[in-house]
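With one protein chain removed, the remaining protein chains of the complex are shown where they sit.
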Amino acid sequence: MFGNRNFVVAVVLIVALALAVLPTAAQEGEAVELTLMGWSSSSAENDRLQQMIDDFNSEYEGQIHVTLNLVPEYDTTLQTALAGGEPPDVFYVDSFRLPDYVEAGALMPGEDLIEEPDDFYPSLRQAFTYDGVFYCPPKDFSTLALFYNVDMFEEAGLEPPQTWDEMRAAAEALTDEDAGVYGLVLSADFARWIAFLYAAGGSVTDEDFTEMTINSPEALEALEFYTGLYLDGFAATPSELDSGWNGEAFGKGLAAMAVEGNWMVPFLADNFPDVNYGVVELPEGPAGRATMAFTVCYAVPAEAAHPDESWTLVNWLTGPEGMAQWVSLGLAMPTRQSLRDQWLEQFPELEPFLNGAEYAHKWQFIPGFQDVLDTVNDNIQRIFAGTQTPEDALAEIEEVGNEVLERYQAERAEE
Amino acid sequence: MIQFFGRSYDREDLIAGVLFILPAALIFLIFLVIPIVFAVAISFTDWNGISPPSEANGVGLANYEALLTQPGIRQSDFFKALKNTVYYVIGVVPTQTALALLLAVIVNQRWLKAKGFFRTAFYFPSITSSVVISLIFMWLFTRGGLINYLIGRIFPGYNPVNWLDDPTGLIHNILGLLGVTLRSAPDWVRTKVLGLTIWDWISGPSTTMISIMLLNIWTTSGTMMVIFLAALQDIPRHLYEAAYVDGATGWRAFWSITLPMLRPTIFFVVTIGMIGCFQVFDQIFVISSGGPAKTTLTIAWMVYRNGFMNSDMGLAAATAFVLFIIIFSLTLLQRRLIGERMQI
Partner (left out) sequence: MAEQAPALKRAQPLTLRDRLSHVMNSVISVLSFVVLVIFALAMILPFIFSIANSFKTLPDINANPQRLLPSDLDEDGWPDFSIQGYREVAAGDFPRWTFNSFAYSLSVMISHLILDSLAGYALARLRFPGRDAVFMGIIGTMMIPGIVLLIPRFIILKQLGMINTFAGLVLPVMADAFGIFMMKQFFESIPREIEEAAKVDGANRLMIFARVVMPMSTPALTALAIFGFQGAWNDFMTPLIVVASDKNLYTLPLGLALLRGFAGSQFRWDTFLAGSIVTTLPMAIIFFVLQRYFVEGIAYAGLKG
């Protein structure tokens, strides 16, 4: 089967194939070549970004040429490129990962290079500020709000909830366990519960990350409210509703409410076009309204090969005009306050998300905070499973958190 | 004959041996041995995995201490991961080996019609990438999915198990049926050993972990079957013919000829299975990310999480190296147990 002659033929063939696939040498030109690295999103968003890059390239013809490189498994790819000394010229950074990259000295501060920085919402600027330095301008953002099923609410004669009490009452009224429908779909996830923690007046750590402040009466109230919805049977987890995440359970009509971000809007349009839903801001807690801002910025590496050109690109993409073009599909929200009214005229139904920007908290802590995140998720999951109490959970989170903070402070003291 | 360290070697064999192994050895040296040495060096530093590795600071044994001896979240996570991984290996390796051997022996029977179909069918789950197969599996194992539907048809009144999101351990569940819970258990089960309470140590694999174990058995049995098939065909037919004359057929021929002849292959399959299972990662990555309640936190997942989500590549490398030592010792032990009896 594998005769010698066949081997030779096969090897020759492979070599020929290999040569055919090898990249052709790049054309010598005067334009500076830049790469923009990011992750792949919906195809509509990918296409729009490519179109913007094309526009940029024609505007800067002969000076700058940008290649858009959307990669799978983003964190691994980016980290390998950075550590290997081959950083892309511009890349996405999620606010949660910002401290890791800053502490590693991987980012160039954008403080004096970003155009009109005061136009960005303060909460979003904060998300990319570390140690008082503003690193990179937010490309867009999402906030959490409450999705509700209009048909279910109308049938029960209910108004969308404005407070925690109303939310709980609505969840109770809309739960019909025999029909397998719950008032709320709730994931055992820190990134959702934290909005309730802030709405109760609680906090995770102190300002300077010297100690955890999460073991407080406010946090307990928030944790008891959140897990109580589940334990009392008014809410179910996505997996109990045969779903991968909250959006899917809501779309299937198995839950009347869901706490999610604006990324769920195009998801519902694609997957569950018949669902009649509305969106309101997250209900008011004991200490008022709170939500979370999840956001991504365009960063330039500390060791940029072409810093001027890179910042030109970043400022073009996040400047008033570029931003307006980027958000015109309604898939992403403008991070510049000056674009608010114009955008809302076009997408009035998304107002609750945009309003959240005014009182949103940043999703950003310190390097190494993944340990705390995992511990919180672990504890919420155990409370749901009935093997942990909210009191013990907060004590455990506090202990782990303080260990992480202590390590962080010790490392900083060394530097 | 040539002498080396007091042993004599056939000259021709020696030259041929070195030349035969050289090309593979070079590839290994450049793309595996050097990176491994590099990773070991990293495990003694605080490298974050983002800045160039030359900027990392040496920290001595600190990473190993954090994992093994120093009480804290990193120690308790490591031993939790070790516990989960060991349950996983114990559940998967014997089952997939036995199942693969069974399928191979049946498919190898002369009387079987449509062999090609069965071989392809059994190999099918192995063909697809682990990401694709994990996703299909998730879809089957959702609470209202096909698996629960089928069980419900066979056992009416069955209360659907939430396979992919159930942190309760198998042994805890069995103890629960016997009336033993954490509340009723004696106080000593709350004693902490290596960051975990005794009660936690004896949890057994969680329901979610069991689902992932089933997935692995389902996908790798096909691969193992192909290996067994190839080995079965290397057994000379005349051995069976001779045995037949002596009156040994069926079971007796299987025990007296097939199994002994397969010993090198069994050693291979068990070793490979063990090495693979100790490093279970892809399925965790796609299905559970270590949850629910850290019951599918495995050592390899911890390596990834610390290296690429928590900017602590030094700790990740140390974890990887500890895992290496565990697997290596077990392989040596197993080689002693199965290997020494190999007379071929």
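Order as written gives the chain letters A and B; numbering starts at 1 within each chain.
One rule holds for everything that comes next: a residue touches a chain if its C-beta (ideal position, glycine included) is under 8 Å from a C-beta of that chain, and two chains touch if they have at least 3 such contacts.
A quick note: this is a predicted structure, and the numbers were derived from the prediction, not measured.
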Visible contact partners (per top-of-document touch definition) of the missing chain: A, B
Among B:Leu32, B:Ile90, B:Leu259 or B:Leu333, the residue in touch with the chain that has been omitted: B:Leu32
Candidates B:Val131, B:Val193 or B:Leu333 - the one touching the absent chain: B:Val131
Option touching the unshown chain, where A:Pro99, A:Pro137, A:Gly202 or A:Gly247 are the choices: A:Gly247
Subunit B, residues in touch with the chain not shown (by the definition above): 4-5, 7, 9-10, 12-14, 16-18, 20-21, 23-25, 27-28, 30-36, 38-39, 42, 49, 53, 102-103, 106-112, 116-132, 135-137, 139-140, 146, 149, 218, 222-223, 226-227, 229-238, 242, 250, 261-262, 264-265, 267-268, 271-272, 275, 278-279, 281, 299-300, 303-304, 307-308, 313, 316-317, 320-321, 323-324, 327-328, 331-332, 342, 344
Touching residues on subunit A - with respect to the absent chain: 1-2, 4, 7, 10-11, 14, 17-18, 21-23, 35, 37, 39-43, 46, 69-74, 76-77, 79-81, 83-86, 88, 244-245, 247-248, 251-252, 263, 267, 270-274
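Definition applied: only the chains that are shown with their structure count from here on.
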Chain centre separation (subunit A, subunit B; CA means) in Å: 34
Residues of subunit A touching subunit B in the complex: 75-76, 79, 82-83, 85, 100-101, 103-106, 188, 237, 239-244, 367-368, 370-371, 374-375, 377-378, 381-382, 385, 387, 400, 403-404, 411
Residues of subunit B touching subunit A in the complex: 46, 48-53, 55, 72-74, 77, 138, 142-145, 162, 164-168, 182, 290-294, 305, 308-312
